[in-house]
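After the structure tokens below, expect a handful of questions from me.
Omission of a single protein chain aside, the complex is shown with its protein chains in their original locations.
Up next is chain A:
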Amino acid sequence: MPSPANAGPAPSPPDGGWGWVVVFGAFISIGFAYAFPKGIAIFFKEIQGFFDTSYSEIAWVSSIMLATTYGAGPISSILVNRYGSRPVVIFGGLLCGIGMVSAAFCTSILQLYICVGFITGFGLALNLQPSVIIIGKYFLKRRPIANGLAMAGSPVMLCTLAPLNQFLFDNFGWRGSFLILGAILLNCCVAGALFRPIGAPKIQSNEEVKEVLKEEVTKDAMEMNSSTNIPVETKPEEEEAKDCCEKINKYLDFSLFKHRGFLIYLIGNVLMFLGFFAPIVFLAPYAKHIGIDEYSAAFLLSILAIVDMIARPATGIIANSKWVRPRIQYFFSFSIAFNGACHLLCPLASGYKGLVIYSVFFGLAFGMVCAMLFETLMDLVGATRFTSAVGLVTIAECCTILLGPPIGGTLIDTFGDYKYMFIKCGAVMVLAGTFLFIMNYYNYRMLAKEKRKAKEEDPKSVRTESEGRNNLNKDTVQDGPELEPLREEQERLKKEVNGTNEV
């Protein structure tokens, strides 16, 4: 593409180079965000005896942390829209550190809720969202691989944190461990420092270019420049009506709720999370229930984590292949349904060997789903709107994530049998997978229809030119939201087939 004056590759994501360093930073950040709430469960027994509370009161610490991490998603999105990923992650890391250090000096369970639950949870939320967002900015062609690698941070961190926490606990007690864990969480700041903002300085050169070449629309450059929509103002050809809604949408894009793909994703995922985490929570108790000893039951979880670790990058590579990438939504729905099928078959597993096989398949399915969780959302809404999309999705998922295990627990207590919990989780996930599959088929067809319509109705060279040149952009101002995925789809499909950048 003869983009004049601009450095050629500037508008499109680098898909490599510093991007891999960013993936490493995201690996650490995402790893802490997902693994930390599970990792501190080791300390609960001791703290429970120390403060003389029941186990459920202590378990609230983990729940509050998880709820805050997901619930603070929109706030995280707004901050990233305003300031970019890097400052937010660094601030998040500091917050986590402060939270855990203050938790080391707590004298009541309520203080633990605040320090560990809210403060550290909020810090982890400020870590999680920006890490996922910045991958979308640095990668396009290899985005599934990058996503898969970054999401692999979660099982790796969990496998590291669990024995580390045990070691810290044996040597320093729970207070000393919290102090040291606070320092360890400060490493998120290091990860944040790696998140170099991409593209911002290019605005100036774009404007010079526009002055030189009048027929060029350079919105694509602006998209890469920053995550905020503020540079949109510099488009000379568009007169935007800046009303109140537009202003809000700049910070958190509520117009996403009119986006078909986003809605499909939201409904499908919210349904899926009802049955996603409960089997992990109850796998070890179920194993003990059928007579397996503690250590072997814990080993089942390790098997799960190891298979998960391998499955996530592998899924990323598969999803990046040219056969799967255009139909990645189908692959995602398939993996959810596969996950559900595993749970439905679990009650048939008898004895330890059966459970080991179940753990292997569960780890595989879990990794597949997690690796593509954010990739599919990016695919549907595009990198710019992804910032707001991820915030809105996480706060919606927050409710079902928290509800899932307690509902499973209630089923177990009512029927006295674990199999109903597995059946419920499996059924919910198969349903979610099927829903996503059907709706995405409909979505793909609608997108193809709109693309044909757009081609017929809009012969303007400017439009087609920018279509041709836009690699991943959503022109939020020029066109309605419906055409954005269309254009991105078209571009991406073209690119995937040819394997090169289109003009």
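The rule is short, and it goes like this: a residue touches a chain if its C-beta (ideal position, glycine included) is under 8 Å from a C-beta of that chain, and two chains touch if they have at least 3 such contacts; residues count from 1.
Rule of thumb we're sticking to: contacts and distances are computed from a predicted model.
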Protein that the absent chain corresponds to, by UniProt name, given "Sorcin", "Embigin", "MAGE domain-containing protein" or "Mediator of RNA polymerase II transcription subunit 21" = "Embigin"
Which of A:A59, A:I114, A:I184 or A:A427 sits in contact with the chain that's absent?
-> A:I184
Pick out which of A:W20, A:F172 or A:F338 touches the chain that's been left out of the picture.
-> A:F172
Residues of chain A touching the missing chain are 2, 4-5, 7, 49-50, 90, 170-173, 175-177, 179-180, 182-184, 186-187, 189-190, 193-194, 196, 205, 212-213, 215, 288, 290-295, 351-353, 461, 464-465, 467-468, 503
